[in-house]
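Note that one protein chain is taken out, while the other chains of the complex remain in position.
Naming follows writing order (A, B and C), and every chain is counted from residue 1.
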Amino acid sequence: MADIVFQHVRKCYGDHEAIRDLSLEIRDREFFVILGESGAGKTTTLKMIAGVESVTSGTILLNGRPIENLTPEERDCAMVFETYALYPHMSVYENIAFPLRAPGRRIPENQVEQAVLRVARILGIDPFLDRRPAALSGGQRQRVALGRALVRRPAVLLMDEPLSHLDARLRNEMRTEIKAMRESFGTTIVYVTHDYSEALALGDRIAILHQGSIEQVGTPSQVFRRPVNRLVAESLGDPPMNFLAGTIALDQNRAVFATGDMRIPLPDGPRLRRCVGKEVYLGLRPQHIRLERHRPDTLFSLPSKLFVQELLGDHTVASVSVKDRLFTVLGKTDQAYSIDEHLYVTWAPEHMYLFLENTGETLLAEGD
Amino acid sequence: MRTSHLFIRVLKILGLGAYFTFALGPIIWIAMMSLKNSNDVIASPPKFVFTPTLENYKAITVGQHAQHVETLRPDYPKYFLNTLIIASATVVVSLLLGTFAAYSLARFSFRFKEDIAFTFLSFRFAPELMVILPLYIVFQKTGLNDSYSGLTAAYQLVTLPFLIWVLRGFFEDIPREIEQAARVDGYTWWGVFRKISLPLVKPGVAAVVILSFIFAWNNFIFSMILGGERTQTITLGILGFIGYERVLWGQMAAATMICVIPELILAFFVQNYIVRGLTFGAVKG
Amino acid sequence: MDTNSWTKKGPNRAGKGKHMANLKYRISSRLVAAILCAFCVLLFCQCSKNNPKSAEIHLLLNRHPFTESILRFIPEYERKTGVKVSTLLLSEEEYFEKLITELSSRSSYYDLFMLGFPHLWQYAKAGWLEPLDQYIENPNLTPANWDPNDFFPELIACSRWNLKQGAGMGEGQLWALPVNEEAYVIFYRKDLFERFHIKPPATYEEVYKAAKALTRNVDGQQIYGFGHRGVRSWSTIHPGYLTAFATWRARDFDDSMHCVINSPQAIEITDLFIRTLKEGGPPGWPSYTWYEGKEAFLSGRFAMWFDANHQAAAFENPTKSQVAGKVGYLLPPAGPDGEIRSSTWVWSLAMNAASKNKDAAWRFLAWATSKEMLQRTVPYENINPTRRSVWEDPKTVEATNWAQGEYRRTAQLLLSKYARIRWTPSTYVTQAGDRWAAALQEIYEGTRTTEQALKSAAADIDQMVGK
Partner (left out) sequence: MTGYALRTQSPNPPHRSLPYLLTLPALLALIGILYPFVLGVYYTFTNYILTEPGNIRFVGLTNYIEIFKTLDFWKAFSLTFVFAGSVVIIELALGLGVALLLKDAFPGVRILRSLLIIPMMIPPIVSALMWKVILLPTDQGVLNHILSFVRFPPIAWLGDSATALLSLIIIDVWIYSPFAILIFLAGLQSLPKEPYEAAKVDGASGWFMFRKLTLPLLTPCIVLVTLFRLIDSLKVFDIIYATTKGGPAGATVTLHIQSYFEAIRWFRMGRGMVYLFVLWFLCFIFSKALSRLWTKVLMR
């Protein structure tokens, strides 16, 4: 029903440029996730779509029609705010019915009631319809906010970190619910989060936003497996990717990653050869690294020393110092090491990432 | 630990007791004065024990026919009504004008915003005496003197800047996202203002209504100079108990006690809003 | 309607239809109602105003036995003449502030108002008062039995001035008609004087000694010997102090309008007077207004009280006074030359020169100052009438026959012999008096010596006068 196109959109607050030259295409009925750390401009982007923040320059097209000069009520958007922004002086019922009673909609009161009750039933908040938001728990408030957004089948549903204030269990639960619901509602959804797992789990496509600029747009597997730069790679995955500084050198006419006196061979290719002598980072995801007591029989390993190890049920998280850096390693529970034990980290060659030090550009990604 | 807790409790009660003795002592004394006859009221040293009489109240409301006629026809009810009309009209007009201005100053960004806000405040700077004589001439030329509308207009100087500044604070306190949510839900700024912002600042409105009403009710110089025989207010009415050859302290005290009643009633009704509304913080965010 | 429904956590009222009753229209409808109410009220006020009547006069009056009693007869006047009379009655302080605003803006709204001689001089000089002689002489406006010669000649003289600063009282136009007069006596407690064997004082020295002697604890109650007004106002100067001051042959201004309140005689008597207050008076004298002093005397706290003689009406009223029957009336003491010189005060009614209804105003003025009306105000404590016939009327005699006729004797003596306006005619009386009173407070508080305080006051007053 609705696609959204950003064309060179800028947003400034005084001297501060919150969004710089944003161009983006969100397809009809897509679950589009915007991922970024706080302050990246995610909420601003959403609010510009909703029309509660103005656009400094550039154009936003909704179904091909520029909307940046329309008032919020003229755009058919609904939004779930991070703070929920429930109306404290209204009951849950009134909160959910509020958008339907907007002067432009003129929906008869009996239909309003039907719609509210239907949504409430789906979200499981029908027992609280008479309460005020203050008397609800966080999860219930979140569902009211969701209900208020969904009750009128908007063309675009905007969700701003709707799960961030919930505890872990509820968060997972709601994530599943949202995922299930999106199928039945069938609107374009723009979902903002700082949680990569939420992004990967929910999004059809993900945009990684950093300091007001888009770093990469792609499907979850694209952005996860083939990040365009170090920033994207770093922001997806928990614990985040490990990095080791070094240079690309030529060793026996092959490109190698050189750090100290260690040499790690790299897959050959013209691209890497062109970068010989450049400062780079080697990137390894924690779940791709294994620890060995003895020097493994592979070139893809580095000596290290165990710093700390936490046992977390089915797996362990270990911190080991590799050269002067700490690496995080996810491993199995059956492996227990002692502090300061000398270990080797090792990995499969196809799991190596390589990023340029100065621009962060990806030289090597999974599968290359 | 426990004893220090108890100690603090006792200290708190003592503090409150001291303040309320200070605040209510004179009120009680005025109430006692209002119940004394003309002899007891000027007794020296002052009397704490006396035979209470309602003659003062009777004298100022319906008049009295004692052998020594002290009041003519009591004008006090008229003053009371005048003040009620003027103070209510003042508050209503202030609310109508001030709420929008306060909202605008709290919510929108526009050129000269802070200057406009300060200008509003600055209307309160001018000492009454500085403007009263020229103002009187203006009023006289426009026929506004000795009229309810004229006094209502003049009282805006007292109430409006105050109302705007306080309400502005309350509006600023509404989380902006609540209003944005309402915009997204399909309401114009006016709809948001009416359905969301205004109901949410009810406690603020309640607080400024009572305070503005009090300011208007108590005004002295404006009502003295700009008022007249038709619009004489309660403040002058009470001062009128200072006669040429005697001061009717008892009647003055009775008039003072009656004068407080409308404000107390208003405060009582409005207090629900103030106290409830002020728990607003719990709902935020 | 339930006005605070949103704060109310009602029982769980889940159910159909109930939610429909929302507060959607409540606020707006109330707002509209409020707007309508406000505008209706304002509109109504505007319309009800400015409704010109053929004959209507407006009076601006201060609270005074005369005005309060004349108000009773206004309905009668309206019935008789068909003229509508509307009045604004204010307490003295507020009254003069309102009056100066009205007059200085040349408002024609109020036709008649009350004033004392200092204001008479000020307003007459400013051209705000209508001269009255022409009306008195006009037989069409003044009834034949309205006898101008019945007024005490001294009081009529007080109301004439030729507008020359520093002189000319009793000359020139008649600017107002006197309705009440007061002169100053020392009220004293006969019982206390007898009990402590003190002779009623005949000189200011004796006043001082008596005051000191009587400032004592009597039957467990602290008594103060001597009381006088003390607030920072020219009205503090006017009664006892100016009487004493004049008795020392000291003057406020010399013939060339230089302020001479720091002359040697002035310093001498001021010194004595303030010393009397300080050593024989109540603490906190600078906060005493006439009514606080009067109430102190009424409740028996002062042995002497130097103020307007008509206060006797209250002192002799047993329902109001704890000293009824114990009060003596003492003529002001004589000075070094053996002469008594009392100050005096006259309340008068005057006409606004800007009035648009002068004839109607004069008719009312003539009615209000007629023998009949002045006589009718006496029972309402308008003591010290300004017409001889009223003063001598048996009814008045009966009403004022306090202390076995002592009151009437002193009043008569004062009026005929001793009481005169002791201020030099000029427009500066209130200004000079205010400043002068501040100087007395300085002396009392000891912040300045008598000489310094009066000298600096005189310099300031000279500056006010423009010398």
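Following the convention adopted for this analysis, a contact is a pair of C-beta atoms (placed from the backbone, for glycine too) under 8 Å apart; a residue touches a chain by one contact, two chains touch by 3 or more.
Just so it is clear, the structure is predicted and the values come from calculations on it, not from any experiment.
Participant: Among the options B:Gln140, B:Gln156, B:Ser197 or B:Gln251, which residue touches the chain absent from this view?
Facilitator: B:Gln156
Participant: Just one of C:Asn138, C:Ser416 or C:Thr447 touches the chain that is missing; which is it?
Facilitator: In the complete complex, the chain left out is touched by residue C:Thr447.
Participant: Of the listed residues B:Tyr57, B:Tyr76 or B:Phe170, which contacts the missing chain in the full complex?
Facilitator: Here the residue in touch with the unshown chain is B:Phe170.
Participant: Touching residues of subunit C against the unshown chain: what are they?
Facilitator: 97, 100, 104, 106, 122-123, 125-126, 222, 224, 230-233, 282-288, 292, 295-296, 299, 301, 427, 430-431, 434, 437-438, 441-442, 444-445, 447, 464
Participant: Tell me, which residues in subunit B touch the chain that this view leaves out?
Facilitator: Against the left-out chain, subunit B lists 12, 15-16, 19-20, 22-24, 26-27, 29-30, 33, 44-46, 93, 96-98, 100-101, 103-105, 107-110, 113-114, 116-135, 138, 153, 156-157, 160-162, 164-166, 169-170, 172-177, 188-189, 203-204, 207, 210-211, 214, 217-221, 234-235, 238-239, 249, 252-253, 256, 259-260, 263-264, 267-268, 271, 274-275, 278-282, 284-285.
Everything that follows uses one rule, which is that only the chains that are shown with their structure count from here on.
Participant: Could you name the chain whose Cα mean is nearest to the mean of all protein Cα atoms here?
Facilitator: Looking at where each chain's C-alpha mean falls, the closest to the middle is B.
Participant: Please identify the chain with the largest separation between its CA centroid and the CA centroid of subunit A.
Facilitator: C
Participant: Report, in whole Å, the distance between the mean C-alpha point of subunit A and the mean C-alpha point of subunit B.
Facilitator: Taking the mean C-alpha position of each chain, the two centres sit 56 Å apart.
Participant: Could you work out how far the Cα centre of subunit B sits from that of subunit C, in whole Å?
Facilitator: About 32 Å, centre to centre.
Participant: Residues of subunit C that contact two or more other chains, please.
Facilitator: 6, 24
Participant: Got the subunit A residues that touch at least 2 other chains?
Facilitator: Those would be 89, 132.
Participant: Could you pull out which subunit A residues touch subunit B in their complex?
Facilitator: Interface residues on subunit A, with respect to subunit B: 47, 50-52, 71-73, 77-79, 81-83, 85-89, 98-99, 102-105, 132-134, 148, 158.
Participant: Which stretch or stretches of subunit B touch subunit C in the complex?
Facilitator: Touch list, subunit B to subunit C: 38-39, 42-45, 68-69, 72, 75, 85, 89, 92-93, 95-96, 132-133, 136-137, 140, 143, 145-149, 152, 194-195, 198-199, 224-225, 228-230, 232, 236, 239-247, 272-273, 276-277.
Participant: Across the complex, what residues on subunit C touch subunit B?
Facilitator: 4, 6-7, 23-24, 27-28, 34-35, 37-38, 41-42, 45-46, 49-50, 58, 62-65, 68, 71-72, 86-94, 97-98, 101, 104-105, 107, 109, 221, 291, 294-296, 298-301, 310-311, 313-314, 317, 319-320, 322, 380-381
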